[in-house]
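Scroll down for the structure; my scribbles are underneath it.
Every protein chain but one is kept in place in this view of the complex.
What follows is chain A.
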Amino acid sequence: MFLAIKEIKHEKLRYALITGMIMLVSYLVFILSGLSSGLQTLNSAAIDTWGANAIVLNKDSQLILPQSVVAPTDVKRATAAGGAKLVQFGGLVKDSSGHKESVQTVGIDPNEFIYKDLKIETGKTITADNQVVVSDNLKVDGFKLGDTIKFANTDVSAKIVGFTKNANLNIAPVVYTTITTAQKITERPGVVNGVVFKDAKPDVSGLRTSQVYGIDEFVNALPGNSAQTMTFNFMIGFLMVIILIVITIFLYILTIQKLPNFGVLKAQGVATKYLVKNTLFQSFLIAVIGVGIAVILTTITAVILPAQVPIFISASYVAVTAVLIIVMSLLGSLIPIREIVKVDPYTMIGG
């Protein structure tokens, strides 16, 4: 790959520019995908921590948990099959020193798996009514262990006994409490919004007004979720196409400028294969360097961004995207390579 490397060394500015382009676009792709999964996490991280794979919801709920009411007989059948009852609603909580936060309150039953599996980061778990375990995001907002919080528009208050990680639902921190306390706040005693199962195909039959849904289906139906994912995916897709076009244009211009030299090298018997290999290697090299720097920048960005910015960089996603960008760069060199194959040494010499 002698020619490739010598040329890059000699034409540092040109190749630095292309590498810089690839780097910037890759960086943008990584950050966008980081934000995409970050927002997704805000929307649904709590659901992941439950480890649930199926959910029973009212058929008319449009898969929106707070909108669903599961009939008492259906609740009975579902819990008999190992399900865990859920009550969910959104609202404001305040502590005595005036901290306020919009949260999603989730009522859980101490006899069921969500309660049992709830991981406490600091403090302890709920042992009685009017106790809450809350998302550790609320720490940042000033809420502390032992604080008493009041649920807005009600006279119900509860004591923070513990913090838990990754508790986000519908872009708000989660407040876990007992199902009885939750029902006291909603003033709808006995009303259950949904029942989740670890089993992807729970053994429930005879449901009357409700139905079993897969958890992915449920997550996709979270308000704004699919629109958001689609928007990001479109942006990322467009950026991929832009990378392809940028690489093609750059390499095309560079190659056209070099055609007389390629022609003479061919006249001197240098195999076309050798010239093509060098050009491909050049694309590969600049793509790897560009993407590599972008990965480093992305990592730095993820570390220095304030915690409030929802960004979640997944190593596997970055790896797959990086490979994809490199493949795009190689594809981008196909048209220039065609020019190299086509160039007739005779036409470069005649005259």
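Structure notes:
FYI, a contact is a pair of C-beta atoms (placed from the backbone, for glycine too) under 8 Å apart; a residue touches a chain by one contact, two chains touch by 3 or more; residues count from 1.
The rule is short, and it goes like this: contacts and distances are computed from a predicted model.
For the chain of the complex excluded from view, the name given in UniProt is "Putative hemin import ATP-binding protein HrtA" [choices: "Putative hemin import ATP-binding protein HrtA", "4Fe-4S dicluster domain-containing protein", "PqqA peptide cyclase" or "Carbon-monoxide dehydrogenase small subunit"]. Of the listed residues A:V270, A:V288 or A:L305, the one in contact with the hidden chain in the full complex is A:V270. For the chain missing from the display, the contacting residue among A:K6, A:K119 or A:R208 is A:K6, taking the whole complex into account.
Residues 2-3, 6-7, 9-11, 260-261, 263-272, 274, 344-346, 348-351 are the ones on chain A that touch the missing chain.
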